[in-house]
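In this view, the complex is presented without one of its protein chains, the others remaining in place.
Right after this comes chain A.
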Amino acid sequence: MGRTGKPLTLIGGYLGTGKTTLVNHILSAGSYGRVAVVVNDFGSVNVDASLISSAGADTLELTNGCICCQITDDVQRTMSALAAREDIDHVVCELSGIGDPARLGSWRSYPGFRPGPVVICVDAAVTPRRLADEYVADIVTRQIAAADILVITKTDLATPAQREASLRWCAQLAPEASVHQAGPGDAAGTEAVIRELTERAKGEPAAPPVQGNPHPEPGQDASASRSGSRDPSAPDTQHEADRSEHASAHASLTVALPGLNAVQRIVAALRDHRSALVRAKGIIENDEGGWSRIQLAGDVVTTEPVSGDRADRPAPDGLPEPKDPESSLVLIAAGPHAEQKLRFVADALRANACTHSSAGAGKATADGAGAVPGLASGVAPGLANDAAARFARGAAPRTAGTPGVTPADGPAADVPHPADSPTPVHPRHSRTAQ
């Protein structure tokens, strides 16, 4: 009893972030098996009346096989009843707007359940403001940090600056979560979210954390979720367990990009390879004498200059960016071929890295007009490295601080230390406590 069971997926996010919209899609889709959805309030559920085959006080049964339950005063009764049902493939629970997935995640180890992913909806317009709000900043921070899948919603109501700020926060608070954008009417975006959460939920059951032995056994590494059942006040062992669990579900790679980079080329290369990546982020030295932050989140690549004083950057809540002073990007990919994808994209980036690289390297990419044909034809990483070597400032091999990030791979790290390398201006790396 207990180690198997149906996945319990949590859908969280602050009030008004679009949780119910997502739930409505899951219910009406009906194409992902027999799903039971637990909602706070029937009133907000919008199911086509013709789909309802029977309706009780707290339960709707749909003709497509889905079930919708309203949470009553007695959460324990609702959840334990669902856990006991054997005719359900997957339970999706909508949390309240202030629900802390880490706290409620403990249900995922209840007999009859196993952990599914934590999906957090993020309102593109107001999230930055909420993260500065005295009353709810910590609540929203915890929600986002617990996410395996982030859904950026209400993009139509957000200014580009708000949307970018929201994406930036997501990148800092949940660097390993996959990010989807699902504006209103974006059926494809919503579909992609549901597909991912269903696939993750299907993953092999992972060993739930056991007190005294928080480290998962080798082989039990296919985890649907990296968090959601941890006690924020618990000692770090639990986090360590989360990290090692996650490391195998995702792969990541730090690509050093030393020298003065043409930012637009890096951006273009990332954009071309966005489908291979879950996320990318980092800060690189640009060819205008400054530094640029580059992010890939939710299939969108963004860039912005980084001022000399980076104190304006919001606290990453313990989840680090690549450490100063290196000019580098962290790439994250998922799936069975994640490592291959990472090497492939890393090569593409290196090929586009440095404006002061040799003419040959520059041409190889310029000709491709952003498509980076050189990669397809297997441009040797050495090209970029040769170029980089001239201006490199000593990128030593290192282990990235990001949970689950593997050490930087060989070639980029093996850059020699030329004596004449320019002294980089190290942006001050400061974090404000929350």
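Observations, loosely collected:
The definition used in the following text is that contacts are C-beta pairs under 8 Å (C-beta built on N, C-alpha and C of every residue); 3 or more make two chains touch, one makes a residue touch a chain; residues count from 1.
By definition in this document, contacts and distances are computed from a predicted model.
Here one chain is missing from view; checked against "Amidohydrolase 3 domain-containing protein", "Hydrogenase-4 component F", "Acyl carrier protein" or "Tryptophan synthase beta chain", UniProt names that protein "Amidohydrolase 3 domain-containing protein". Of the options A:L22, A:V35 or A:I71, the residue whose C-beta touches the omitted chain is A:I71.
The chain not shown here touches chain A at positions 1-3, 14-16, 40-41, 43-44, 71-73, 75-77, 79-80, 96-98, 100, 103, 105-107, 109-111, 134-136, 138-139, 208-212, 229, 232-233.
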